[in-house]
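Of the protein chains in this complex, one is absent; all others appear in place.
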Amino acid sequence: MSFALLSSILVDGVTYAMILFMITVGLSMTMGLMRVVNLAHGAFAMLGGFLAASIPQRLGVPVGLGFVLAIAVVALVAVLFERTLLRRFYRRDDLDQMLVTIGLMFVATAAVNLMFGSSVTSVALPEAFGGSVDLGFRSIPRHRLIVVACGLVVVAVLWLAVDRSSFGIRVRAAVDNAPIARAIGIDTTRIYAATFAIGAALAALGGIAGAEMLPMEPTYASKYLVILLAVVAVGGNGNLFGSFFAALLLGIVETSMKYMVPQLASAAFFLTMIVVLLFRPQGLFGRQA
Amino acid sequence: MPSPPIELRFDDVTTGYAGVPVVEHLSFSVREGERLGLIGRNGAGKTTTLATAIGLADLMQGRIHFGGNDIGGATTYARARAGLGYVPQGRDIFPSLTVEENLLSGLQGRSAGVALPPVYALFPRLKERRRNGGTQLSGGEQQMLSVARALVGQPRILLLDEPLEGLAPMVREELMDAIVRMSDQLGVGCVLVEQHVDVVLDFSTNVIVLERGVAAYAGSAAALREDEELLNRTIGIQKC
Amino acid sequence: MSAVIPPMAMAAPPRARPWKQLRAEIVLTLAGLLAFVVFPQDLGLLTNMATMSIFALSLSIVLGQAGIATLGQAALYGAGAYVAGWTALYLTTDPVAGLLLGGLGGGLIALLSGAVMLRSTKLTLVMLTIAVAQLLLELANWARWLTGGDDGLAGFEVAPLFGLWEFNFMGHTGYFYALGALVLVYFLVRNLAESPFGLTARAIRQDPGRVQALGGRVYLHLLAVYTVGGVVAGLAGALTAQTSKVANLFMLDFTTSAGVVVMIVLGGTRRLAGAVLGTVAYMTIHHIASTLNPYHWLFVIGSMLIVVLIVLPEGLIGLLDRAAAYARRLGGNGGAR
Amino acid sequence: DVVKVGVIAPMSGPFSAVGQTWEGATKAYQKLNGTTAGGHTIEVIYRDLPDINPAQAKALAQELIIKEGAQYIAGLYFTPDTLAVAALAQEAKVPVVIFNASTSSLLEKSDYLLRTSYTLPQMAVPVAKYALEKNIRNVVSLVSDFGPGLDAEKAFNTAFVAGGGKLLEAIRAPLKTTDFGPLMQRVKALKPDALYVFGPGGPATYAMIKAYNEAGLRAAGVRFLGTGETDEDQLRAIGPELLGIETGMFYSATHNSPLNHAAVKALAEVAPKAIPTVQLANAFDGLHVIYHMVKATDGKRDGPKALAAAKGFSWESPRGPVKIDPASREFVQNVYMRVVEKDSSGRFVNREFRTFEMQPDYGRIQGAAK
Partner (left out) sequence: MTPRLQTRNLCHSFGGLAVTQNVTLSLPQGARTALIGPNGAGKTTLVNLLSGAIRPKSGDIQLDGRSIVQLPQYARVRSGIVRTFQISRLFKDLSVADNVRVAVLQRLRASMQWWPSPARSARVHDEVHETLGMLGLNPYANRVVGRLALGEQRLAEIALALAMKPEVLLLDEPGAGVPQGEGGRIMSAIEGLPKDLSVLLIEHDMDLVFRFASHIIVLVAGAVMVEGSPQEVAANEQVKQIYFGRDAHHAQPSH
């Protein structure tokens, strides 16, 4: 294998991985903390993407501000969903949780179809993100580098803000046993809403950042669902670093197969996942149950 | 003490689950520094009574006052923050948290540096195992953790649902001593549910005996101790 | 001392009262015949309802009874379909042979994949089931010469049923064939659920560790349940292939797996009747919604799913139960006064 | 009396735009040509089939024929669905006019199938000829790994190599891929003169074009040769990315003929939301064939007679002159090379600049030649 090929695989693999990570990080947070398998995660990403595409045009605001607004709207929608529907499902089994979020996904898909039509919508990036950067042996689109940077920032911030703070403890307590958590003074309502909103906002951010590679269209939510779940499962049930490394592993495997035997790229992706899960059922970084 | 003592009071409370009453027409009151015992057979409604106080069962009739406010409609966490401490029956340790995290979860905004050392002093075992998963502890250790988790929130009235279950005799003594001390020195009020009648009688000033959801006796512990007939009938205890 | 226990009148063990025991099957048959009489022109839809009900039953065993979380049931369904197709193409066009072999095909895939997957639980298991189905799909796509790739496996004939009834475009034979299979499968599956095998499966769903402590071989039991589920799903796939004369990749797709989960949840996961009820409800609503205004179908099914999950956690079957209980109360009161 | 035509179309789901255009096109056709054929009122009924689901396709066709009494079945976006309907059509002797499903060998499955869309070899061979004309010597083909993609790959490469060109590599991408970056890097490393592409449409096409531009293939002068990548719906979604790209196809909304202008205008009036893509021509012509068959059978249910009338039928369509080949029942039509440009009003359009006249289904011909 030539050096150029190897480095190309690495560069493309890593950027692809970072996009996977950006989109899944919100999911791995809600799953790790709230233990809710949110199958509508993709719907939040999709909503973020579509809003980011349309808000700047319709409101005439700068693209960057549009993105912030889009993320905020998604967080708001998430809180509404959490307050009115999801909260009824914390005590129910995984399956019911999956299904109510699938229901949401269907509704979101129908809504997006109605509002934006069924074809691909491109998310216009701020001017500064355009163009390519020359790496010597090849060039790489600048927005991909920005996505990589975003991914790193997100993982750092989340590590500080969630994993290492009492917030994370309270969320996990609330999810483990809500009545008892309340009985020792935890306001589970607020905690849930906040966590879910942050997870959805991260989804929106990931959706926007990844829109170049996973393009926005109404079936987005269901189409990439399996990939999102794969990253989270391989990473270890909501472990942030887990999904970071899982994204790297799966991203690089799939990318290198694309360079070598493209027909088998998806098969390789799923095979990797099966192998990892058979040998480490709790995922790469998961805690043993 | 400048302010009047905080009091938990049940007035003619009927309560249960999903509309089915389990405990009926119960009235009692506990103040800071007082100790109330609650005994009765399996399924008599002891747990339900405590759960009602903290807001985990349906209050169907009657009023509950705490610190001068009617808390019958208040949220559970607000009751906890107002100073009701709860040690649930069966421990209910949060499985995804470590021992220390379980304790931190009960802090209610207090500083860990202040709140943890006293409970670690009370249960040195917990300090040793503080990085372990909460449910990896032995049964008795979990019980210690459950009590400790309530204590870090510095409650004014403590609801203890079978806190001694699974504890070794010596630890039981230590724990009961500690609670008595807390109650005497810090003026914490206690409601104790416990299977061992002797323990309850030694501990409490007043006792309620529940029989199928109704108070069959409410009065001083000393008087109850003498009433063997009642004890036998309601709890099935024969004193030797 | 010892607490004296009053002697209790023990409930007698269930004795065989055939018509009472066969109540569900009789209702199902009558409903099927009634549907035939009332909607003689919708046999295509009715046939699909029957085959999908069988598919839903397979999931009801696996997920509803044993609690094996799966979003990959399509792998077993698709396997049955392809096997039935191959049987017709290369072996015999006899429908019953194709059906049985299809069931075996589904069971075999379940046995093989279950053997590696079933030591996992929860999300890991869900993901493994998805991955196995996806892998099969990739494999089927790759083996175009065998499966027809994404165009599907077609061009096979199905001989008349029992040499008597031809499968024509009017769909009578197809419908009664599917209905018959459904009633039979329901009967078998119901017995399975009520049997010691089923009770143990439900116990495992709640606490596998406890069953192990009672000497149960949880893994083997789950594998057996999953294989049975595979056989039933394979039957459904084979029926679908025979009645539509196509087996294709989409039958292995994630959407197919997710769809059937939605159906049984609508109906109620814990009960077998829920699977049939959910399937019929889902397909009826789809049919009506897409005739009235197809653009809103996803909207309808999505919100319906949410509403059912909230209002009827037991599924539609829960609604029937409540109605029955209400009727009994009314009847009881009336009788007493 | 009424003759019913049952159309099975993706009215919801990811391909709902297709259903919309079909519905609009049939309305437009009836607006321009009246709702009667030979004195019989033609009623078009739609049924939704959002995804690939042969069992449901068959049930819908059954319902249309038996319950609604439809004499003709039409529509059908996906090949597997069409296969299920084909088996039924053969039994029921009902003519089926396929609006889209384009696998080359499909019409062999039943004597009652007609098609007013296209086959991939029909498009790919002219594109190969065009490439040779332009002195392109080395190409890489990149197709999605599914039936039409493989059809396209085979037809293009065979024709291109037969004409003296050199195929550097034939790459097949998994159907669900949306990250084409690595594949484009690989193409770039091969340094071809042109890249022949066929994808499944929608998001994959979008991602493919993006990756083509971003990998610097366009900048490096590697020509893009395609088929449906620049359909009008793609032009609306990602116009700027497509500017200057050349494709070969049988129809574009800007095709300059009075009949086409009328059809596009009628579509805009009856279905303002529908996009005038190739699907407009497909459904429009499909209904035209059906009108013809209704006239030939005098509104009676007579499959064989209807089919006999359709074979060899030729007419002027919005896409230009067309004919149904009497032997194979395939559609014979012009293929146009087009380039994406901005028109005077700033919209992106396909400008036709080269016509390959009356192209047959090369799949059959190439197959027979082997």
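First chain written, first letter: the chains are A, B, C and D, and each begins at residue 1.
Here is the rule we use: a residue touches a chain if its C-beta (ideal position, glycine included) is under 8 Å from a C-beta of that chain, and two chains touch if they have at least 3 such contacts.
As the structure is a computational prediction, the values presented were derived from the model and not from experiment.
For the chain excluded from display, the touched partners among the shown chains of the whole complex are B, C. Note that of B:168, B:186 or B:222, the residue touching the chain absent from this view is B:168. Interface note for the absent chain: among C:73, C:200, C:248 or C:279, the touching residue is C:200. Panel shows chain B; residues 39-43, 47, 89-91, 125, 129, 136-141, 143-144, 162, 165-174, 195-197, 235-237 of it touch the chain omitted from the view. Interface with the hidden chain, as seen from chain C, comprises residues 1-3, 5, 8, 10-11, 13-16, 191-192, 195-197, 199-200, 202-203, 206-207, 209-217, 221, 224.
Methods note: only the chains that are shown with their structure count from here on.
Taking the definition of touch as given, a chain qualifies here only if it contacts chain C and chain D alike; those chains are A. Take away chain D in thought and the touching chains that remain still make one piece.
Note on interfaces A-C and A-D: more C-beta pairs are in contact across A-C.
Summarising the inter-chain layout, the chain whose CA centre lies farthest from the centre of chain D is B.
As a whole-number value, the distance joining the C-alpha centres of chain A and chain C reads 33 Å.
With centres set at the average Cα position, the gap from chain A to chain D is 36 Å.
Across the assembly, chain C contributes 138, 255, 295-298 as residues in contact with two or more other chains. Among all residues of chain D, those that touch two or more other chains are 12-13, 16, 145, 174. Contacts from chain A toward chain C in the complex involve residues 31, 37, 85, 88-89, 92, 94-96, 99-100, 102-111, 113-114, 222, 225-226, 229-230, 232-234, 237, 263-264, 266-267, 270-271, 273-274, 277-278, 281-283, 289.
Note for the complex: chain D touches chain C at residues 11-13, 16, 19, 46-48, 50-63, 65-67, 79-80, 83-84, 86-88, 91-92, 103, 109, 145-147, 150, 174-175. On the side of chain C, the complex with chain D involves touching residues 41-45, 47-48, 51, 138, 141, 144, 149-152, 154-155, 168-171, 240, 243-246, 248-250, 255, 290-291, 294-298.
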